[in-house]
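Some notes on the structure that comes next.
Of the protein chains in this complex, one is absent; all others appear in place.
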Amino acid sequence: MNSSYHGNISFTIFGQSHSPAIGVTVEGLPAGFAPDFEELSRFLARRAPGRGDCATARREDDVPEFLSGLHNGKLCGAPLSAILRNSDTRPEDYDELRIKPRPGHADYTAQVKYGGAQDHRGGGHFSGRLTAPLCIVGGLCKQLLAREGVEVISRIAEIAGIADRGELTVSTAERPFPVVDSAAGEAMQKAILAAKAEGDSVGGVIECAVIGAPAGLGGPLFGGMESRISRLVFGIPAVKGIAFGAGFEAAKRRGSENNDPFAMREGRVVTKTNHCGGILGGITDGMPIVFRVAVKPTPSIAVGQDTVDLSAMESAKLTVGGRHDPCIVPRAVPCVEAAAAIAVYDALLERRKEQP
Amino acid sequence: MNSSYHGNISFTIFGQSHSPAIGVTVEGLPAGFAPDFEELSRFLARRAPGRGDCATARREDDVPEFLSGLHNGKLCGAPLSAILRNSDTRPEDYDELRIKPRPGHADYTAQVKYGGAQDHRGGGHFSGRLTAPLCIVGGLCKQLLAREGVEVISRIAEIAGIADRGELTVSTAERPFPVVDSAAGEAMQKAILAAKAEGDSVGGVIECAVIGAPAGLGGPLFGGMESRISRLVFGIPAVKGIAFGAGFEAAKRRGSENNDPFAMREGRVVTKTNHCGGILGGITDGMPIVFRVAVKPTPSIAVGQDTVDLSAMESAKLTVGGRHDPCIVPRAVPCVEAAAAIAVYDALLERRKEQP
Amino acid sequence: MNSSYHGNISFTIFGQSHSPAIGVTVEGLPAGFAPDFEELSRFLARRAPGRGDCATARREDDVPEFLSGLHNGKLCGAPLSAILRNSDTRPEDYDELRIKPRPGHADYTAQVKYGGAQDHRGGGHFSGRLTAPLCIVGGLCKQLLAREGVEVISRIAEIAGIADRGELTVSTAERPFPVVDSAAGEAMQKAILAAKAEGDSVGGVIECAVIGAPAGLGGPLFGGMESRISRLVFGIPAVKGIAFGAGFEAAKRRGSENNDPFAMREGRVVTKTNHCGGILGGITDGMPIVFRVAVKPTPSIAVGQDTVDLSAMESAKLTVGGRHDPCIVPRAVPCVEAAAAIAVYDALLERRKEQP
Partner (left out) sequence: MNSSYHGNISFTIFGQSHSPAIGVTVEGLPAGFAPDFEELSRFLARRAPGRGDCATARREDDVPEFLSGLHNGKLCGAPLSAILRNSDTRPEDYDELRIKPRPGHADYTAQVKYGGAQDHRGGGHFSGRLTAPLCIVGGLCKQLLAREGVEVISRIAEIAGIADRGELTVSTAERPFPVVDSAAGEAMQKAILAAKAEGDSVGGVIECAVIGAPAGLGGPLFGGMESRISRLVFGIPAVKGIAFGAGFEAAKRRGSENNDPFAMREGRVVTKTNHCGGILGGITDGMPIVFRVAVKPTPSIAVGQDTVDLSAMESAKLTVGGRHDPCIVPRAVPCVEAAAAIAVYDALLERRKEQP
């Protein structure tokens, strides 16, 4: 089903931008696990709106209410469910969009799919707000991975064509702007504000690395880590591309350049380079799992745009109101981590079945 | 499961490079459908080995034997199963690789995953040969899509850094080399042969377009067409990246540049540009579904490489024997079409449930 | 996953007897469908507790709050989620049961499965209360089936060995006690009250019929209607058996007695008898789908019982407090209808994919 993931853990994300609540139900997380709820809140805060000049002015407290699955602060084995109430909604902002779909958004396609019954307010179920439940699941998986020595880190690799510099080796989550090179980060922020000043938006690229995952996760064909991760990452609105390791650069190379030679390091098999992004034949090789994600510029812009009037079936002009992010990339960073954490934790659970 | 896809159609791909046979079982294709088996053979021939200087010298007839699911030349509703016998195998070529894993290949990771029980001969279940069953399913889905006016086309967009020129608007399948611009194609083939002469290999990029698909296919979150297509495409060995529409280029743009304005054309809603690759909010908008796939250079090269000896747990040198493609890209072209056809046909079936 | 069903519709049931709420998320119900919420409330009232002498004294209002999936009173295509708050809980009733598991209940087995982390209060996730979310999904499916001329009816066929008389041909839902023969019903109620007076409980049999379903639903092997229905029906706590058509009686017959001869009636193929319960080869034949369900006597009884003390690992005596049903059968009747409605509606959706 569309809003669900079913693997060794399963979850369903529900809610619309302006429904009473959004939330998630999760099965398969281990009974007895005591989540660190403060850590989870900090993780959720990284994607929450209303946290600075570079983001939308809409504020949500985003403190999840757990309706089930907990007992004495621990997971009890029953499905975990968590909701976030939608308190700060201004549906009147969106009335025009029912008839005049926003370019680059799901307004038109959702209308076709649901025969006009869709909840168009604020993007409905297609709103970026639905990544909050994804981050609840992903945040818990991150904690579970950390207990097994696996860390999920990420950074903004590029915004508006401005690239970060240096290697991603440690978490950038605590920094005011999640880049390795702060000068590059400042240039990115200037580009965001410049676009904002013109009622426009910019896109970017996020890099994510999963460090410490054992060799042997994933599998052949559609069970490869690339399939598992990409399926979840493309669930994040605005993502339009993904590349593992050298990705599209590898396509320009010769095999002798791109192959990662094996070597021994401290009695362990490693590769001297990591062009494959830690994945060979769909299975982790024990090196960092590395991938990059292309995020398109936020489609909701204040600049006037051409669209159609679906009631009159004729051309129309549109100027979008409401409050929007001039750049969704910073808020998408934890979402990408969440998707990666879910994919890798799910593969870890699967691996247990193979090792009696 | 790893070697299976379960959606509105389901299939499982089985076999190893040197097992008695490889094959596929498929459920969910429509009873009463009479496949054009000659057309299917032509489609399979596009990925078959041994078809020219640019490919491996291994030959397989690749004429599928259908064991079940057919009655009087039509699908009878029972699962379809088809096998390809592995007649031309030379397992002795691979003995060294059990101990010395090939860089860039699944030798090492499969050994870890399966605890040494894996069938290492010729890449086992990780061999590119396993894309033949994928093409059987995809070829049938292509025929089914064609009956509904949907065409799946593709081209080599780049090899060894050499880009094709022009737009992909019609099938390149009948051409000797599947590009739009034959001069670019000749340059690509020279690059392949140059690499071959040095015992090396090159990678490339494949572009695929699905034309004529109705608006309304796909869905939110993990049911988006990007998730559905990427999950299948990454099942093709050597694929390391995928980008929809403008993809990683979109990440460099402003929203006002990247958004595709809606317009009316012959009473139908269209977009003036197609930077989104025909997908908005995970759902098709009625424009061509367009994506590009990065294929790494074939890891099996004759050039000497560094590896490890897993029995001695020490560094080692490896020179790979056997017969290999200096460039897998041309043979991967129909595989990408197959993956796209499966994803889109599956979404079409799902759509029927929504429209009573 | 355990608490989920994934087919052409999918849903996950969450909550524990004493968690903040219980509920369900559902995907795959048709966008645009306007549920009759009053009818749904009447359906839910049939399983609600506290409705007479024969049931537990615990009262729940059981008015679902829909958190998502609705827009202007219609399903909008996004996942539907509904919760029921747990207002009337008395967890102190259950403290002893953590150490002394109740015979016939999940106390012990849940403790083993979840390593002691389970929520034992009131049966936790294993409580009969979790059938309320099942009835929300099933009640909506009943309404959807009714729009296609399919009716789901049921009756109590037996309680404490006392059999109902007559055929199940029309709904018994509006009757004070859901039987065909009211005299039999009175005898059953007396048996329930007699057991109650002794702190004991009784079991029974429920018969369900789905009338008006077209021929052609279901499929071979594990897709047979028997597999589909039984899988859901056994999700109702206390169900220990299911039999389709003549069921265990058929096992005593000869083929010439048990086969249902085909005949023509008003231009339509029918069977003269319906020993097969409307299902041949797993597929509906157009006759009523008929099955019977065995419900064990409520395990929670006031009579003193032998159990073990899991802290001391020694024998112990147990007298269960709390409020319990002397007979769960009447309240289980709508649950069985719900399970049948889900299975049949799901099969109807599947059928649409077969008929372009």
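Which chain is which? They are A, B and C, in the order written, and residues in each are numbered from 1.
Keep in mind that, in the parts below, contacts are C-beta pairs under 8 Å (C-beta built on N, C-alpha and C of every residue); 3 or more make two chains touch, one makes a residue touch a chain.
Note that the structure is a prediction, hence the values are computed from the model and not measured.
When the whole complex is considered, the residue among C:Ala48, C:Ala195, C:Cys208 or C:Leu349 that touches the unshown chain is C:Ala195.
Only one of the listed residues, C:Pro64, C:Gly139, C:Gly203 or C:Pro288, touches the absent chain: C:Gly203. Across B:Pro20, B:Gly166 or B:Gly304, the single residue that touches the chain missing here is B:Pro20. Where subunit B meets the omitted chain, the residues involved are 1-4, 6, 10, 12-16, 19-23, 25, 27-28, 31-32, 65-71, 74-81, 83, 110, 113-119, 121, 124-125. Where subunit C meets the chain that is not shown, the touching residues are 1-5, 13, 101, 103-106, 108-110, 112-115, 125-126, 130, 158, 160-161, 195, 200-205, 215-216, 218-224, 226-227, 230-232, 234-235, 237, 239-248, 250-264, 267, 269, 271-272, 275-277, 279-286, 294-301, 303, 305-308, 310, 313-315, 354. Within subunit A, the residues in touch with the undisplayed chain are 8, 28, 30-31, 78, 220, 349-350, 352-356.
Simple rule for what comes next: only the chains that are shown with their structure count from here on.
Of all chains shown, A has the CA centroid lying nearest to the centroid of every protein CA atom.
Centres computed as Cα averages put subunit A at a distance of 39 Å from subunit C.
Per-chain CA centroids place subunit B at a distance of 46 Å from subunit C. Averaged C-alpha coordinates give centres for subunit A and subunit B that are 26 Å from one another. Among the residues of subunit C, those in touch with two or more other chains are 28, 31, 78.
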